[in-house]
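Accompanying notes for the structure given below.
Excluded from the complex is one protein chain; the other protein chains are retained at their positions.
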Amino acid sequence: MMHTKPNIWVFGDYRNYFQNRVTLQLLSRAADLAPKMNASVGVVVLGSNINEYANEYIAHGAQKVYLIEHPSIANYRIETYTALIEGLVRKYKPEIFLVGATAFGRELAPRLAKRLRTGLTADCIRLDINAEGLLEQTAPSFGGNLLAKIVTPVSRPQMATVRPGSFQEIPHDSSRQGMVIYEPLPRKLPAERMRLVDYERKPQRGQRIEEAPVVVCGGRGMGSKNKFKKLFELAQLLGGEVGATRPVVYAGWADPDVLVGQAGKQIKPQVLFSFGISGAIQHTAGFNNAGFVIAVNKNPNATMMKIADVAIVADANQFCSALINELKKRIRNERR
Amino acid sequence: MDFNPTMKHNAVRKTVRKFAESELGPIAHEIDRDARFPVEVIEKMQPLNFFGLQVSREYGGAELDTTSYAVAIEEISRVCAGVGLCVTVHNSVGAFPIQRFGTPRQKERFLPLLASGKAIGAFCLTEANAGSDAGGVETTAVKDGDGYIINGTKIFVTNGGVCGTALIFAVTDPENPRKAASVFIVEKGTPGFSVGEIEDLCGMRSNPVSSLFFEDCRVPAENLLGREGDGIKIGLTALDTGRIGIAAQALGIAQGAFEASVKYSRERQQFRKPLASFQTIQNYLADMATEIDAARLLLYRACALKDSAKPFSAEAAMAKLYCSTTATRITNRAVQIHGGYGYSKEYDVERYFRDAKVTEIYEGTSEVQRMVISRAVLSKLT
Partner (left out) sequence: MVSELPWDAHTGTLKRELAEGMLNPACSHALEAALQVKEKHGGHITVMTMGPPMAEEVLREAIALGADRGILLTDPRMAGADTFVTSYILARAIEKMCPDFDLVFCGCHSSDSETAQVGPQLSEELNVPGAAYVEKLDLEGRTLRIRRLSDNFLETLEFELPGLVTLTTRHYAPRYVSLSGMQQAFEHGEVAVVQAADLKLDPEFTSRKNSPTRIMDVFAPVAQNKNLVMKGAPKKIVEELLEKFDDKIGGAIGKDLKQAT
C-alpha cells in the first residue's frame, strides 16, 4: 500500500538503549524536517519483544512504527535485517531513511544502500532540506579537515548514517499518538551465512564519552604519560570522561577508544576542558556541538585557544593540578 | 637531466620517516640529555636493514642505490642526528670498505654480522696527533708470524662505545709512515683491544664516541683488509662514501630545524601578528629554503655520479662542505627565529644547533673538503 504522504524513516536501533539514544535523536531531527516536505515520520523496528520500543519511539516523536516481530530475529543479524528492511523499503518507498552510526548501523546502511542502488552519506553531523527539496547531508570529509555537503539527487531513499550526539532528542511525552504497523516475517527469507557462535554483552566501561556531559581532553602539551594520568583524576572529580588526541593515543598515553575527533568519537559535552591541545582539525571535528569550551595552553596562538570560549594561557599541567586542588576544596553538595 | 625523485625514493623517504618519527621522535630529547645510546630502537632497526643499506643482498643487505641511502640517512637525522650518525658511519665507513675491498672470506665473515646490525661498525683514523693530517698516524701494526701486533690509541671514534668491529688505520712500515699504512679489521673481544670512556660532547650525544686502545693487540693476517700499503687508498675511498652520508645527515638536521622554524613563525605572534608576516622572517625562511634545496641537489648529484661509477670525490666533497655549512647556518638562524624559546631545551632547535656543528668537522673538516675541491679545480687542464 502506497502512502500518499512522503515518509522519513529512521532505523530503530534499540540495542544498548537507554544509553544509546541515537534513534531518539534521529526521530527528533526527522520531526523537524518533516513539515518542510509535508512528510510523516516513521521508525522501523525488528526483533522480538519489541513493543516497548515502539511505545518509546512514539513518545519521542515517531508517527508510525513498522514492526516485524519474531523470535528468530531476536538478535541483530546483519544479513537478515538487511533483507527485511530492504523488503519494507521496497514496499513503502520512503523518501529518506536515516540510520544511527552505531557499529551495527554502519554495517547495515551501506548494505541496504547497495541493494537499493541508492546513495549513502556516512557520519553526518547535520541534516537539512535544501531549496530543491533534497536532503542536504553534512559530513566530515578529506581526513576530517573539512566538511562536505552532499545530496542524493535521483536515487531513493536518500540515506544517511548519523553520528550519535548530533541532534537533541524530543523529551518523552506519553500523550503523543502514533500508529503501529505489524509486518509479517516473510516466509522465504535467505538463511544467514554467518553463524553466531557467541554473543555476550561486554560490561560497560562507565558512561560513554559520547554521552558524557563533561569531557576532559588532553593533548601532547600534557608532557608525559604520567602527567596525562592526572586528567583522569580531574575527570573523576567532575563526573566526566577523559578524551585524547591522536598523538597522545599513538604515544600510548591513552586508549584508542577515547580518541576524540574525526577518526574517533564525536562528543557533545556541556563543558569541554582542553589541556595542552593545539587544535588540529582532525581533533576539533570531534566536538562541533560542544557547549562550553575551556582551553588551557602555553601557546596563546594555538588554534584551540582561538576557538575556545575561555582560553587560559598557562602550563596545562600546572593548571590541571591547581584546578584539581581547588575543586577538591569546593565540591560538597549535589545541586539536583 | 631529471631532478625529480623517483617513486622508490619517495617510498623510502616515507617509510624511514614513519619509523624515525614513531620510534626516535619520542626519545630524541631524552637520549641527547642523558647521552644514552638507544639500544631498544637499534634492535628494532636491525631487521629493517638499516645497518646494511647498501650491502649486497647475498650478505643480508638492502642493496639500495646511493640516493635512497642518502634519503634514509636524512630522514633519520631529521628526527635524531645522533642515531643518524651511528647508521651512516656504520654503513659508509664500517661496512662499505669490507664490501669493496674484502676477500670473499672476509665478506662472508663480517658482512652478514654488520648488515644485520648485530655488530656495529666503526672506522678509526683519528689520533691525538693526526686529525686532518692523516699521514701523522702513529698507531703501528707490526708483522709477527701469521699476524700483526697493533699498538696505539684512536680517539673520537664514532660508535666506539658499541662497535663490534673496528677498521683500524695503522702504519705497517714505520720507516715509511706516509707510504705504508694499512687497514685492519679488529673484532670486539680481541685481547689487547679496549674501549675508553664515552666522550662528553656538545652534540650528537646519543652516539657513543670514545677512544679505542690497542696494547699489543694481535690480529690474524686474514684480518688485513686489502694489502699492506692499501691504507691510503681504502681510507680515501671510504671517506668519499662517508662524505655522502655525512652530507645527508647534515641535510636532515637542516631540514628539521627549517621545518620547526616555519611552524614557529606561523604560530608565534608578536606585535599582534604572526612572525611569518614580517619581511625579515620571510627573508630568513626564503634563504633557508633555497640553501637547503641547493644542498639537496648537490648531494643527489654526488649520489648519482657514484651510482654511475663515475668519479665523484670532488662532488662528494662539495656536498659535504655545503650541506654541513648550511646546517650550521640554518640551525643558527632557527634558534634566532625561535628567540628565547630557541635557547631553551624545551624546544628541539637548540639540539639541532649543537648537533649541526660537528658536521663541519668530522670525516674531513670543511678545510679539508676545500683542499679536495681546489685540487680538483686546479688539476683541470683547461
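Observations on the model:
As written, the chain order gives the labels A and B, with residue 1 at the start of each chain.
Keep this in mind: a contact is a pair of C-beta atoms (placed from the backbone, for glycine too) under 8 Å apart; a residue touches a chain by one contact, two chains touch by 3 or more.
Here the structure is a predicted model, which is why all the values come from computation and not from measurement.
Annotation: of A:T118, A:Q168 or A:N299, A:T118 touches the absent chain (contact as defined above). Only one of A:N51, A:S72, A:S155 or A:S224 touches the chain withheld from this view, namely A:S155.
Touch with the chain omitted from the figure is made, among A:A34, A:L98, A:I170 or A:V214, by A:V214.
Mapped onto chain B, the interface with the missing chain covers residues 7-8, 10-12, 14-16, 18-19, 44, 47-50, 52-53, 57, 60-64, 68, 72.
Not every partner is drawn; the one left out touches chain A at residues 15-16, 20, 78-79, 102-104, 106-107, 109-111, 113-115, 117-123, 136, 140-155, 193-202, 204, 213-214, 238-240, 256, 262-263, 269-271, 281, 284-285, 288, 291-292, 294, 300, 303, 305-315, 318-319, 321-323, 325-327, 329-336.
One rule holds for everything that comes next: only the chains that are shown with their structure count from here on.
Per the touch definition, chain B reaches chain A in the complex via residues 22, 26, 267-269, 274. Touching chain B in their complex are the following residues of chain A: 250-251, 299-302.
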